[in-house]
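Have a look at the structure below before the remarks.
The other protein chains are all here in position, but one chain of the complex has been omitted.
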Amino acid sequence: MSPVEHETSAQSEKLSEYRRREQSITLSEVDRPGGPPDAAGDGEPGETRQELLTLNFGPHHPATHGVLRLLVTLQGEVVRDIKPIIGYVHTGIEKTAEDKSYWKVIPVIERMDYLAYYFNAMAFCGAVETLVEVEVPKRAQYLRVINLELNRIASHLFWLATSALDLGAISMFWYCLRERELIVDLFEMSSGQRMHTRYFQVGGVIEDVPRGYAEKLRSFLKLMPGRVDQYRALLNGNEIVLARLRGTGRLDAESLLALGVTGPLLRAAGNPWDLRKAQPYCSYGDFDFRIPIGTVGDNYDRLVVRLAEMDESVKIIGQALEGLPEGPYMTSDRKVALPPRHELATSMEALIHHFKLVTEGFRVPPGEAYYPVESPRGELGCWVRSDGSAKPARVHMRDPSFVNLQAFSQMAEGGYIADMIATLAMLDPILGGIDR
Amino acid sequence: MPDATGLELIGQELGSAVLDTVFFRERATLVIEPDSVRDVLAHLRGEGYAFMASLHGVDYYPEEPRLGVVYELLDMARVDRISVKLRVHSQAPEVDSAMPDRPGDRGWPTAVHQEREVYDMFGVVFRGHPDLRRILMPEDYEGYPQRRDFPLGGEPVTFTYNDPKRPPATA
Partner (left out) sequence: MNPVDPERLRVRELGATQLLRGAEIEGRTQPAHLEGEELERHVEERVMTTTLDKAVAWARSNSFFPATFGLACCAIEMITIVASRVDIARFGYEAFRASPRQADLIILSGRVSIKMAPIVRRIYDQMLEPKWAISMGACCSSMGVFNNYALVPADKFMPIDVHVPGCPPRPEALMHGVLKLRKMVQDDPDSSWRERYGAVGTEEALPGA
C-alpha cells in the first residue's frame, strides 16, 4: 500500500499514459474557499488548495477477499472516491467453455464463483435444460435444493469468518470454519470432492446419496441453528463490531436497483426480491421459508440478513430431506444423460448412447436461453447460446459480485477508510466471479 | 415472461426499431436496430422493465452482422423478463452506451462495468460511456479475446513425442 500523491497538472506529464488514466477521474482537487491560512498576507482568509491522496490498495493485501485492487482517493481519512480495478484473476472461463462439450463445461464453469460452486453449475444446467427441453425428476430437484442450500450456508459461513477477521473479531474465524468443515464433509460424502464437485449434471444429479447421508445431514441440521445463535450473540455482544457496522456503508434501495444490485445487499435495504420466491425454480415453491429483509441498508443489516438466511436455509434443507421423494436421480432421456452402468452389459442401445455421449456429447438445438438463480450474493444468471453442435457457442455468466461491485464506491464515499474496509467485507465480493 | 401475444404487442408499439421478435422456450427476445437502443430501453422501462439484469456480448462469427449485444431486462413488479438483442458489424462496432443520462431518459448505471467488459472482450465501442477501457485484460492488451476467431491460446500439452527436453527417439 504505497501512497502516491496526486501531482499538479504541470508535473503530470511526467506520468505515463497508463498511470494517468488510472487516477481518479471524477474528483482530483478540492478548492476550499475561506480556509484558515492567510497565504496572501492581506488580512483576508485566502483560498487553500488541498490535494487529495490517492492510495493504492494493491491486488495483494491482507484482506482475504481476493485480488481486488482499489484506487482510493482520500481527503484526510475520509474517502472521496474509489475506483476498483479488476482482472487480476481473469481466467477466460467463458472462452474455455466454448471449446468443451456441454457436460465438460460444468467443471469449468463451477470454478467461477468459487464459494458458490453448486450455484454456478445450477445456472448452467438450468440454461441447457431449457434449451434441450429435458425434465429433471423430482428426486433430483430435491437433492439439488439440499445441496444448493448447504452451499449457501457454507458460503455465508466462510464470508462471516473472513469478514469478522477483517473487522478484528478473529474468534469467529475458527468457529465458522469448524461448521464449514461439517458441510464440506457432507459434500464429500455425496460426491467425493470437497469443493467443485461436479455433482449437478444436465438432467439431474450425477449420483444418488449414499447410506448414512441422511443421518449425518440430520445431525448437522440439529446442530446448526444453535451455532447461528451463538454467532449472533458473539457479534451482537461485541461493541466494536456494532459501532463499526451500524450506520456505515448505507445505500438506499433505489440506487441499488439502478446499479443492478441483488441478493442480500438489496434485501438489507428493504426490497424483498428473492428469486426463490419470485420465480421459483427447481421445486423451491414446495418449501415454506421466509425472506429476511433489513430496514436501513447499512452494514449491520447486511450482517443480520445473512445470519438469518442461514437459519432459513436450515429450514429448507430439513423440509427437503423429509420430503425427499423416491425415484430416479437423473433423467431417463438417454440422448442427454448417461445410462446406468449395469445396462451397458445387456443393451446395445445403451452402449451406443454411452459412447456417443462420452466422445462427442449431446447436441443441443440452436437457441439462446438465460437462466437466473439466487446465489448467496445475488442473481446469478447463465446465458447459453447453442448453434446445434455438441459444444456451446457462447456461455455468459452474469455474476452478482461483478455488478454489486459497482455499488461499492457509492456505499463507501463520504465515510472513513476503516468503514470502507467494513463495507468491502459486507459486500461479499468473490473475485473469481468478478473476473471470470 | 410476456407471452407470445404480449411480445407482439410490444414489438408493434416500438414500430420500426424492432427487426424481429423471437419467442423461444417461453422466453421473449426483441431484436432491434442498433441505433435505437436507448429509445427501446426507455420505452421498456416505461412498460415496467426497470431493472437491467445483464448486459453481455455475443459473437455470431461467421455471420454478419457479427457482434451482438444482449440486454436482459426484468420487471420486478410483474416478475417478467425480456431480452433485447442488437447486432453490429465488426467493421463498425459502435453502439450508444446505456449508461449516461439523457434529457428525459435516466441512464442505466449498472451498465458501466458490463459495457466495459463487452468492449474488452468483443471490441464493441459504446458511444458516450464515461470510461471505456479494458476491465479484465491488461490495459495494453491487443485483440479481443472472446471473439470466435481469436485463438484459445494456452500452453501445449507435452507428451513424450513432443517433449522438448527429451532426445528424439531414433527410428
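Each chain carries a letter (A and B) given by its place in the written order, and its residues are counted from 1.
Assume a residue touches a chain if its C-beta (ideal position, glycine included) is under 8 Å from a C-beta of that chain, and two chains touch if they have at least 3 such contacts.
As the structure is a prediction and not an experimental result, all values here were calculated from the model.
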Which residue of A:92, A:339 or A:415 touches the chain not shown here: A:92
Contacting the left-out chain in the complete assembly, out of A:51, A:77, A:181 or A:229: A:181
Hidden-chain contact residue, picked from the options A:115, A:146, A:251 or A:337: A:115
Contact with the hidden chain (one of A:124, A:142 or A:158): A:158
For chain A, residues in touch with the removed chain: 58-62, 64, 66-67, 87-93, 95-96, 107-108, 111, 114-115, 158, 161-162, 173-174, 177-178, 180-181, 194-196, 431-432, 435
Chain B, residues in touch with the chain not shown (by the definition above): 137-138, 145, 150-155, 157
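The working rule: only the chains that are shown with their structure count from here on.
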Chain A residues within the chain B interface of the complex: 18, 21, 25, 86-87, 90, 92, 94-96, 98-99, 130-131, 133, 257-260, 273, 278-279, 367-370, 372, 379, 381, 383, 385, 393-394, 396, 398, 402-403, 405-406, 435-436
In the complex with chain A, residue positions of chain B that touch it: 24-25, 27, 29, 50-54, 56-59, 70, 72, 76, 79, 81, 83, 106, 108-110, 112-114, 117, 121, 130-131, 133-140, 145-146, 148, 150, 152-153
